[in-house]
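The complex is shown incomplete by one protein chain, all other protein chains being positioned as in the whole.
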Amino acid sequence: MANAFVAAFEILSFGAIIVLIVLGLGIIASMMGIFNFAQGEFVLLGAYITYLAYAGGLPIWAGMVAAPFVVGALGFVLEALIIRRFYAAPIVAMLGTYALGLIIRESVRGLIGGFYLTVPEPIGGSIDIGAMHISAWRFTIIVITLLVMGGCYLLLSRTSFGLRVRATLENPSLARASGISTPLIYGATFAFGAALAGLAGALIVPVFSLFADLGLRFLIQGFVAVMVGGVGSFIGPVAGAGVIGTLSAALPWVMAPVVADVLVFVLAIIFIKFRPQGLIAGKGV
Amino acid sequence: MPEFLDIKHLDAGYGRSQVLFDVNLGIPWRGGVAVLGRNGAGKTTLMKTIVGELPAWKGEVAFDGRDISRRATQERVRAGIGYVPQEHSVFARLSVRDNLAVGSLASSKADAVDHVLSIFPKLGQRLDQPAGTLSGGERKMLAIGRAMLGDPKLLLLDEPTEGVWIGVIEEITERLIELAKEIAVIIVEQHLDLALRVADYAYVLDRGRVALQGEAGEVRGNPELLRYLAP
Amino acid sequence: MPKSMSVVREAIAGDEADDAMAEREAAGQVAAGRRVLPIVEGVVLVAALLAPLVLQDYLTVFATRVIILALFALSFDLVWGYAGIMSFGQALFFGSAGYGVALLARDLDITNIFLVLPAGTIIGLTFALLLGGFLLLGRHPSSVIFVSLGTLTGSYAADRLARGWYYLGGQNGIPSIAPMTLGGYEFSEGPAFYYLVLGILVVVYLLCRFLVRSQFGLALAGLRENEQRIAFFGYKAQHLKAIIFTIGGGVAGLAGSLYAFHEGFVWPNMVGVVVSTQVVLYVLFGGSGTLIGAVIGAIIVEGVSFWLSDNYRDIWPIILGLLLLLVILFRPLGLISFVLGERERVGSFGANPKEKRNAAP
Amino acid sequence: MSAASVRTQRRSAMPLLEAAGIKKIFGKLTALDGAALTVGENEFHGLIGPNGSGKSTLMKCIAGAEVPTQGKVSFVNTDITAFTPTERARAGMSLKFQITSVLPTLTLYDNILLALQAQSSLLDLVFSRTRGALHDQVMTMLTQFRLADRAFDAAAALSHGQQQWLEIAMALAGKPKLLLLDEPTGGMSLEERRVTGELLQPIKKHCSLVIVEHDLDFIRDICDRLTVLDQGKVLASGTVSEIQANKSVQEIYLRRA
Partner (left out) sequence: PAPWANAAEAPIKVGIATDLTGPIAYAGNADANVAKMVIKEINAAGGMLGRPLELYIEDTASNESVAVGNVRKLIQRDKVDMVLGGITSSMRNAIKDPIVARGKTLYIYPQLYEGKECTPYLFCTGPTPAQQCDEFIPWLIKNGGKKFALPSANYVWPHTLNVYARKVIESNGGEVVFEEYYPLDQVDFSSTVNRIISNKVDVVFNTVIPPGVGPFFKQLYEAGFLKNGGRLACVYYDENTLNINQASEIEGLASCLDYFKVLTKENPFDAKIQAAYEKDFPGNFLFAAGSAATGTYRGLKLWEAAVKEAGKLDRESVAAALDHAKIAEGPGGPAEMVPGKRHCKMKMYTAVAKGGNYEIVGRSDGLVDPKEC
């Protein structure tokens, strides 16, 4: 019983981490049609900023709060300088963001010297329930993930921002002809997606430590999650991430981890083949 | 008094190929103006240049007394130009409801959407359907409705009745005649009768140049007209 | 003919020999008059033939590798540049063929060139047929994004499988592959291997060129633009895609087997995402949809990385990323677009332009 | 005019196409509710009806772009209900969609050439020896449709009306037995429509036509028979004069959509 509870918690917590990482990726993919290969590096930057704050003697919380804003701002600038040129050619966009990711990643690697660096949790230790120990920070991450998800949902469903974004993606020239300022919308969406990645990086760095390939590690998993969930809505990628995250954490409980690892991808691709529109066929928020 | 929309010596085109040559056009504060011409004459190009989708190569586009030829499309639209494009005139993956919502983003009137739905009751039955799956005629209705929602002071309509059922065309015509009493309307139309009922004044384009212009009745009676409309 | 029509005729033929028309003619002439593609191809070929004569030994070995990678790039260009199928997993065919011939050499002592190269090609073909069949065929036409992520995932999974599978050497791969043989002769790295590979490249290149310039190439061009549309004409669009994907897999397999023997080892990266992405880079860098662009891309990317890693060791990946970004930003159609017009790149499958003059009224 | 007379018609001339009991349901909406269409050889058949009455959907069900929820389509005495669009095209059907979809970056010439060779086998495509002969065909088509001077421009550079013509030319190029045209004259002036009509007349020798149009005059000029759809059902079907005399048809012309 206790065992099952711990298992459930652990699986849930890894699912939450994947969801957190995929949120930004999914928003950019769904709203802008771009599979952002640099998304992992935005995660990395979020983590790095948190580390810098910590290494500079600031409270870790400060770094975590700053990370999404800094990364979001960077996303805004990058969108205006680079990404903007790619909307008509999503595949070239993939390559462009790949190059961008490469540059960021190798620069960070140079800065941290290829090491694995630890950042302590703002809320450390474990919550003890009887003989069970539950990581306090992982629990915090679950809570924050839920809050962020809710916030995003409200933003996209309750404000006209979501509508503007979707209209812009769908038919930019018509959107302009409807009075929507498409450059601003693109910039804001990309920045928002980047900021979410920054936040994800900040929150997970205490769990996984800081290293240059931190973001890359989750990238393909993230793409697969987005595909499984279905592009075109906010909920889709989130659901996909939930499924992929839980599956990757749960399968090793019942089979050899090496097999589980490959199996997740095989299952995912077969699933998409037979349900190309994804878990949640994309419309609405 | 200057024209509401005043186009002087306009050249425009795509890439390196020029389509419009020295076009001069004046649109009054209210009333309808028809732009006619055969396939490929440059009607759509003219509309796109007015709304800013294509840059003007040369010449001036003045709207409401200000030169807007360097402004972005969305700014022109916010300044009061509404546009129904000839093709791709709806957000295909957005629902009808959302298409209308986009149209009324800038509008302040609360019952505007209801008003549009009363004109096109058919749309009311299709509110949750992605606009891309609408029938050809329904799509046009939606496009017109969306453009009207923005409270434009100048409405550009590029073949608004293509593929629309005759019964509805009549309805649209009446609405446009009504509308033209309040605002300026430029209509590109193949239905000559319709166009000239809505418009007080007409321009005929031929290979990117204004070949003929005049009061609607005059143009209608001009023996040259047919020559410019035939392929 | 009714009267009104003849009036129109006259109007068209009339005095206003209009500027737009002249403009179009001019543009047509650019495309018609100077055909730059054959010139570029010739230059590259001559350079490649002369290379070993001027290069030092070790550079010849390096050049051999580059030529093999160019062959690999060619396979990707066929699939992406011509059919618009985004194969983010091209390395899967390259690498599995590499592994295949490595196993042949290791476990069965088969190194005869006439056995191993066809074997590698067939392995590539088979894997491409299986994966392509799965991804491309079926009731619903599959989206570009689905295919790209599907191939990416396939390649990623294969990489992980290779890493985890002991028989394949796991993480370490298969080292010390015996040299390829022809009778008693062993192909070790050097000029002989170079010219062998160059010969293969030229032959494959010519075959590909013939294929994409044929009406089959026109069908592919249509496919790339709008698959559904040409299906309604009666083209078996999905089959065409699967065929070209499979051919691409075969070429990649051929390249992979050459690579395995030339480098003397295979390792999991070779089937994985890193190499898959690399080939995409070659082609986009050089210019997709031109064949020669793929070759040039491979040569330049490899050459530049070679030079950078010599001279800017610590920051070369960053510089490479920047270069890539610059090319994508300012030359989204690749370096080849410096000399090649859009029309010639897309290609014209119809009559030769001289006939056009007579035909136009 | 009723289903009864349709049946008589069918017996007299052997139908080329017969679609019967076609039902198409989109979610909650029944777009087609037992619609039927019968087209004889060398017959020009007009399909008319208010917006949203299901004309395009019926065309798509015939050409295979939509799978009917219920019903059967047979063509040249073969049941093709389960055929893919490609198979239908190969059997001799050709469709022009309501929304133009030419291949934008290819030249006009190549667009036509592509359409001309759609039925060729793979080997023929690779080792085509017919290219020389095709050239004349391509140029003839382009000249007919007044597009010859643009032959080597990209199709994207055409105006909307010009694209309509290119599409018709492409649909014709495959030498179909049955041509399905969904609003081919949208965006054309009266004169241009007339020219289109004239261009279509000669194909009657070897081809049947189903055409969707809102311009009644145009339809009247070129069609032998008409089918009127309303809310997914066949309201009437018969010769042009029969339809014109039909009470319920007149009614919907007065009714607001």
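Per-chain numbering from 1; labels A, B, C and D assigned in written order.
Just so we're on the same page, a contact is a pair of C-beta atoms (placed from the backbone, for glycine too) under 8 Å apart; a residue touches a chain by one contact, two chains touch by 3 or more.
This structure is a prediction, so every number in the text was calculated from the model and none was measured.
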{"item": "Neighbouring displayed chains - absent chain, whole complex", "value": "A, C"}
{"item": "Full-complex contact with the absent chain, from A:87, A:208 or A:271", "value": "A:208"}
{"item": "Absent-chain contact - pick from A:65, A:89, A:184 or A:258", "value": "A:258"}
{"item": "For chain A, residues in touch with the removed chain", "value": "3, 6-7, 10-11, 13-14, 106, 109, 113-118, 120, 125-126, 133-135, 138, 207-209, 211-214, 217, 248-249, 252-253, 256-258, 261"}
{"item": "Residue numbers in chain C that touch the chain omitted from display", "value": "56-59, 61-62, 65, 160, 163-164, 166, 169-173, 175-177, 188-189, 263-265, 267, 269-270, 274-275, 305-306, 309-310, 313-314, 316-317"}
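Here is the rule we use: only the chains that are shown with their structure count from here on.
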{"item": "Most remote chain, CA-based centroid, reference being chain D", "value": "A"}
{"item": "Separation of chain A from chain C, taking each centre as the mean of its C-alpha atoms, in whole Å", "value": "33"}
{"item": "Separation of mean Cα positions, chain D and chain A [Å, integer]", "value": "48"}
{"item": "Touching two or more other chains - residue numbers and ranges from chain D", "value": "191, 195"}
{"item": "Overlap residues in chain A, where contacts from two or more other chains coincide", "value": "none"}
{"item": "Complex contacts: residues of chain C adjacent to chain D", "value": "2, 4-5, 21, 24, 28, 31, 210-211, 214-216, 218-219, 221-222, 225-226, 228-237, 240, 243, 343, 346, 348-351, 353, 355-356, 359-361"}
{"item": "Touch list for chain A against partner chain C, complex", "value": "35, 82, 85, 89-92, 94-96, 98-100, 102-103, 106-107, 110, 220, 223-224, 227, 231, 258-259, 261-262, 265-266, 268-269, 272-273, 276"}
{"item": "Contacting residues of chain B [partner chain A, same complex]", "value": "51-53, 72-74, 77-78, 83, 85, 88-95, 98, 101-103, 105-106, 130, 146, 150"}
